[in-house]
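A single protein chain has been removed from this complex, and every other one stays in its place.
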Amino acid sequence: MYMYRPSRIIPLAMLPEGVRGIIVKIIGGRGLVRRLTEMGFTPGIEVTVLKSSFQGPILAMIRGSRIVIGRGVAMKILVEVGG
Amino acid sequence: MEIKNGKLLTIYISILSLLYAATGILEIISALLNLIIGIGLSWIPPDLFGGFSALVISAIFFKAIFPWRRRKKANPYLLGATLMSMIFGTLYILIFIATGIDAYIVNEEWKWITDLMRPEIWLAAASTPLTYMAWIKMLKEFKGKAN
Partner (left out) sequence: MKIKVALIGNPNVGKSLIFNNLTGGRSHIGNWPGKTVEKKEGRCIYNGVEMEIIDLPGVYSLTAQSIDELIARDYIIEEKPDIVIDIADASNLERNLYLTLQLMELEVKLILVLNKMDIAENLGYNIDVEALSKKLGIPIVTTIATEGKGMDELKKIIAESIHREWKAKKISYGREIDELIFKFEKLIAVERQFSTKYPTRWLAIKILERDEDILKKIKKSRNLDEILKNIDESIKVLGDEPDVALAEKRYEWISSILPQVLKGIRPVTLSDMLDKVFLDKHLGIPIFLSLWWSLFRFTYDVSAPLSDLIDIFFNRLGDIVKEYISNEQLASFIADGILGGIGGVLVFLPSILFLFFGLSILEDSGYLARAAFVMDKLMYKLGLNGRSFIPILLGFGCNVPAIMATRTIKNEKDRVLTIVVNPLISCSARLPVYILIGGAVLGEYATAGVYSMYILGIVLAVSMALLFRRIIPFFKSGRTPFIMELPMYAKPILKTTVIHMWERGSLFLRKAGTIIFLGVISVWFLSTHPWGSPIEETYIAILGKILEPLFYPLGFDWRGAVALFFGFIAKEIVVGAFSIFFGFGGEGEEESLKQYIRTHKIFTPLTGYAFMAFTLTYIPCIATLGAIYRETGSWKWVLFTVTYELILAYTVAFTIVTAGHLLGFT
């Protein structure tokens, strides 16, 4: 069954487990953005959420490595899903 | 796991889960009795956290009853449960040996039968075939290396 789902931009923290998204932008202070960029979080890169729950940190797979990010940080990474 | 063996395997895992649960509950009851009236259940070690750990292993085995993406991949919960079972089995054997040596050193009587009757040692032995099956299958799937 095919269902049309338009692409939308949401924080990484809202991405359900096992779903992929493309990083669009990271909002936040210079230090945070730099740190995330150095760990490989750059716009246009695919990120998969491996573990996520209602609260607590999320586990994401990016550029072949597993990165744990606190919920607060994950709210600042905007990803594009669907489409 | 092979599909035709699926039923047998489910029963095997269920029994282990049940036995671990029983062990855990009894150890906790024994510990509480020991705390309140000063004496636990005979043959059951009074061990609050040990009982808790047995319950945890039981819960992982329970989750392993419902295979994850059946047929395609190895069962992660089975890997976890057997690993935990082996860790605790080994731990209690080590404690058994250490207690024996210690009793010799400080010149005390060693109640080795009581120490050896730690249920987790025997449950680990009982889950060894399962451990072998689960991990060998997994190792085949990942071409022989743990990573």
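A few comments on the model shown:
The letters A and B name the chains in turn, as written, and every chain counts its residues from 1.
Assume contacts are C-beta pairs under 8 Å (C-beta built on N, C-alpha and C of every residue); 3 or more make two chains touch, one makes a residue touch a chain.
Note that the structure is a prediction, hence the values are computed from the model and not measured.
Remark: the residues of chain A touching the chain excluded from display are 30-40, 42-43, 45, 50-51, 53, 55-57, 59, 63-70, 72-73.
Taking the complete complex into account, residues 35, 49-50, 52-53, 55-57, 59-60, 63, 68, 73-74, 76-77, 79-81, 84, 87-88, 91, 94-95, 98-99, 101-102, 105-106, 138, 142-147 of chain B touch the chain not shown.
Just so it is clear, only the chains that are shown with their structure count from here on.
Averaged C-alpha coordinates give centres for chain A and chain B that are 38 Å from one another.
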